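Here the structure comes first, spelled out in structure tokens, and everything after it is commentary.
Only one protein chain is missing; all other protein chains are in place.
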Amino acid sequence: MLAPRNAARRISERARGSTLDFVGSHILSVEQFERTDIDDLFAVADAMLPYADRQRITRVLEGAILTNMFFEPSTRTRVSFGSAFNLLGGDVRETTGMRASSLAKGESLYDTARVLSGYSDVIVMRHPVEGAVAEFAAASRVPVLNAGDGANEHPSQALLDLYTVRRELADRGHAIDGLRIAVIGDLKHGRAVHSLLKLLVLFEDVSVHLVSPPGLEAPPDTTAALRERGHAVEVFHTLADGIGHVDILYVTRTQEERFASQAEADHYRGLFRVNQAIYTEHCEPNTVIMHPLPRDSRAQAQELDDDLIANPNLAIFRQTDNGVVVRMALFAMVLDVAAQVHERAQPVTWYTARRTPPSGRG
Amino acid sequence: MLAPRNAARRISERARGSTLDFVGSHILSVEQFERTDIDDLFAVADAMLPYADRQRITRVLEGAILTNMFFEPSTRTRVSFGSAFNLLGGDVRETTGMRASSLAKGESLYDTARVLSGYSDVIVMRHPVEGAVAEFAAASRVPVLNAGDGANEHPSQALLDLYTVRRELADRGHAIDGLRIAVIGDLKHGRAVHSLLKLLVLFEDVSVHLVSPPGLEAPPDTTAALRERGHAVEVFHTLADGIGHVDILYVTRTQEERFASQAEADHYRGLFRVNQAIYTEHCEPNTVIMHPLPRDSRAQAQELDDDLIANPNLAIFRQTDNGVVVRMALFAMVLDVAAQVHERAQPVTWYTARRTPPSGRG
Partner (left out) sequence: MLAPRNAARRISERARGSTLDFVGSHILSVEQFERTDIDDLFAVADAMLPYADRQRITRVLEGAILTNMFFEPSTRTRVSFGSAFNLLGGDVRETTGMRASSLAKGESLYDTARVLSGYSDVIVMRHPVEGAVAEFAAASRVPVLNAGDGANEHPSQALLDLYTVRRELADRGHAIDGLRIAVIGDLKHGRAVHSLLKLLVLFEDVSVHLVSPPGLEAPPDTTAALRERGHAVEVFHTLADGIGHVDILYVTRTQEERFASQAEADHYRGLFRVNQAIYTEHCEPNTVIMHPLPRDSRAQAQELDDDLIANPNLAIFRQTDNGVVVRMALFAMVLDVAAQVHERAQPVTWYTARRTPPSGRG
């Protein structure tokens, strides 16, 4: 695990199963993960739940420093990683925006990585340029976690998506093997979908519905591995045709910022709107609804209509909550403290009740 | 308390006094507070003084996370809340500026609140739009403290102002009941003044001088409740007339950013300048001088002249210091740790002496 894919394949021939391979590794791509790695990671994520839920606290990373380097804005991913590190007891230093950077003075990513990795124990990085995080990681002296490099990869998003699939299916008595999923929307640009499809290759007997407007289909290479491994992949161009007979709807935002022009993006906005009536008419009961968020809630978009807020199968906020435990697990495994977390647990003594917000925003 | 005003009024008929009502509540408006709530909060604030003064430390919120969400710039309020949370042992995650937000991708405040409240134990939020913090709070699963929503509310400022009034008067042997105060300057736009006037309604026998240039008078609704409850309210249009026979001068900045044009704002700038000569001529001895800060120190403004720096009654920096203890108290009460703070106190072992800066800046 955590080696280029061909190496990983060879390694997977051998007896494996230990989580030790994560220790000290960069997490740059979902392609680093074999199925046993997923199993290991998710077992640790499960163990993080009591801490993320504030049932108890742990200070196992007390004294450790995460540097959050975001060369592109991201509130949710940045705060999620930072909170996950805090929940393990560590401190967080941050830098946001190119403006604040020495890169403006002509500094190479190599130098930035050599310097910044001298200050911290682990680095989380987002960068607008594809491959930039890997280039940075190559020069870093500490583990680097890719929090998104342009249209390329955002592995912690794919992992939290898959973890959500697993938990939602478990609540319904299923495993990921045998999963039937419809991925919906802008499948051409959706980085999150592409990565999720790559991870699903690792499982057995998966059935995928690709549901998009004509012109926004998933590029062939994103599903080639699924087909090769014998998974079922079908293409649909209407919601009505594509969203039946699945366990999960995975809806995505039109990636407007990746289109050549705003006019082209506008052409697609709001084409596929999932609402309660469509859901009731076409979906099996208890079909799970996921979305990587943010979703476009402007009137002309409404990827997921407000009336779905009351639907208990809408899993989008459970999904984002899962981001914290998956990121805690990544930190715990990369920094090799997963086994110590429980040993150093303490009770929580402040108010921790979570309120239930209103269904919808009327 | 901590319910809409009418409900609060009904509740206040009953026997009350416990601080438990704060626990888990959003703090959005000064209108949530009844007099006993004020008393409770200020008692906790008093208990926070040894920690804010670095006589000892407490780690009662160790493991808890505050998310500071500032959609509008604010150094002092943001750092004050963050430091207050650190002084209780908690960690702080931050996001500043709309630019860094998913809102640019069409995300609703509802979604942002659902997501962000999954990462933290309490949220402090400033937003330029009136009502936005309440809208956010309605969807948040954790308590939200309003750090300013446009021209509307900034309750922690009003509370620290009132706490300062109380401490300054106590030093002079008085209670808030019986207070005589002159509020001076831009009373039309001054959010801080409006909120302070609302809180003063809760006390007995208050006398208020409204001192402003013609055109910047306090809107009638900001003083209606005071008049209804039988407090004395008088209007003045010159400093000389308005600043005598009071215990406190509360001077405010012209809120230039709220005027239709800079020219209109310039028209008012520097009209009411309080300096030592005016103070000596018109004020009673030991009249306290307050200001919510920042004050405009440019030559043409000089709301409070440099020569007042040597006046021991200038309370403006004691006032801002009080912000830390009042915010500590809000966190401690909302997260229900007020009673535990002393139990988990530790000695401070680093240099903590505070120097006395020069009087004035030559």
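Read from first to last, the chains carry the letters A and B; within each, the first residue is number 1.
We adopt the following convention: a contact is a pair of C-beta atoms (placed from the backbone, for glycine too) under 8 Å apart; a residue touches a chain by one contact, two chains touch by 3 or more.
Small disclaimer: the values here were computed from a predicted structure and weren't measured.
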Touching residue (missing chain; options A:62, A:266 or A:307): A:62
Listed residues A:142, A:193, A:218 or A:315, member touching the removed chain: A:142
What subunit B residues would touch the chain not displayed? 54, 57-59, 73-76, 78-80, 82-83, 86-87, 89, 91-92, 94, 96-97, 253, 256, 293-298, 301, 317, 320-321, 324, 346, 348-358, 361
Which positions on subunit A touch the chain that was left off? 23-24, 60-65, 67, 91, 93-95, 99-102, 104-108, 110-121, 135, 138-143, 334-337, 340
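The rule we apply is simple: only the chains that are shown with their structure count from here on.
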What whole-Å value do you get for the distance between subunit A and subunit B if each is reduced to the mean of its CA atoms? 40
